[in-house]
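FYI, not all chains are in this one, though none of them got moved.
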Amino acid sequence: MDDIVIVWKEKPQLKDPIMIEGLPGVGNVGKLAAEHLVDQMKATKFLEIFSKHFPPQILINDSGTIRLVNNEMFYVKRPDSPNDIVILVGDYQGLTPDGQYELSDKVLQLSKELGIKKIFTLGGYGLGRMIETPRVLGAATDDAFVEEMKGNGVTFAKGEPGSGIVGASGLLLGLGLLYDIRCVCLMGETSGYFVDPKAAQAVLDVLSKTLGFTIDLSALEDRAKQIDQITSKLREAEPTSEPRKEDLGYIG
Amino acid sequence: MDDIVIVWKEKPQLKDPIMIEGLPGVGNVGKLAAEHLVDQMKATKFLEIFSKHFPPQILINDSGTIRLVNNEMFYVKRPDSPNDIVILVGDYQGLTPDGQYELSDKVLQLSKELGIKKIFTLGGYGLGRMIETPRVLGAATDDAFVEEMKGNGVTFAKGEPGSGIVGASGLLLGLGLLYDIRCVCLMGETSGYFVDPKAAQAVLDVLSKTLGFTIDLSALEDRAKQIDQITSKLREAEPTSEPRKEDLGYIG
């Protein structure tokens, strides 16, 4: 079999589309945010990516049928906007460095095919400590994109994240330079200890401002409140909760 | 050398054949069940699969001669049934995710070549605790197959197994969807601590009802009794035997 198998459900005609990527990573910030967009925008699935670089695993639906783990692309047509939207979500990132490169490269090939000229990758920036009001940090492929995103509330802080960005959210930018696709990575600050809907909200705030859409965040807010309650109880019970070292790294 | 080497001993003409897969995994349930079928049905070996994805290892026969570790296919002709049977057994599953995908994909290619339209994969569902009367849990590629198997005593329980199915028993279903081959995975509940003939019996009960054959299970029953005796003694000796964490995962 091919290393990566693409299954087109539909070949959509899209108007100057922009891609938003959110795969599993630190605090699952990117995945939460992108899946929330898919739900709220009632996006349409048009493409599935299967690969040897994912685990050899199936997931079981509530009905007892199954699906092979994958990444998926959805589209949203926006009649009142110059840009339609493509959203990339998935169960996993590539398991190996090699697999990460191959998968991100394939996503960029598909982006070219779809006419995508701009990509927003979403992730979390793990701080290793609880955070009240998460900032959104950024990194981009060109100076003009940096300036534009500063205007939309994104922080570009010298030396943050110090070790750069590892994983799909970074690699799409790095390889994007070779494909001449403009990309920005938006990272919501997160402890990294929990799935973090608050960081996902922060990232979606920036995104809605930048791309000109309004989106109902109440579902994420409810989830964030639940998690706040759990963690505040944990803090009462356990006054000194030392973070585990391995949670601190950033994989986007 | 090729990543996977197929050696045909015979090219059998089979009548609308159905495949049964049982490779090493949790409690070795699938392997036990499938090898028991090969023995009891006096199945004929017709194909060997060698691969770089298996360990670089030979096994030594009692006579001092050797064989390279492999997977093997057997057939059973059934004059009184509409379906002949193909059984896939083996020493190992692929060592890496990549190898798992390549090997399952090759099995599906061979299935197409043999005219197989339905596959039953057999495995264990590790519970991490001793179990008196194991259920058989299922997952299938389509709703009709789910309904059919419910009628044959298979449990399709929402959220079980929660993390899906890892390994060949799952992957054949996942890739089977791409090959348009209908598949079901039958998982006998097992502690996962021992080779588990009782779970293998449970799986074979379902299988014989579904495929319309009778099979002598006395050899498995004897083995199950022996293991019951050993474990009941262990329980007397060691009142609190904490399971090791790594035994709880499911690899089919």
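We just call them A and B in the order they show up, numbering each chain from 1.
Assume a contact is a pair of C-beta atoms (placed from the backbone, for glycine too) under 8 Å apart; a residue touches a chain by one contact, two chains touch by 3 or more.
As the structure is a computational prediction, the values presented were derived from the model and not from experiment.
The full homomeric assembly consists of 4 copies of the same chain, 2 of which are present in the displayed coordinates.
Note that only the chains that are shown with their structure count from here on.
Put simply, chain A has to spin 90° for its C-alpha atoms to lie on chain B, with the angle rounded to a multiple of 5.
Centre to centre, using the average C-alpha position, chain A and chain B are separated by 37 Å. By the touch rule above, chain B contacts chain A in their complex via residues 94, 97-98, 100-102, 104-105, 138-143, 146, 156, 158-161, 163-168, 170-171, 173-175, 177-178, 185.
The residues of chain A lying in touch with chain B in their complex are 1, 5, 7, 50, 52-60, 62-69, 95.
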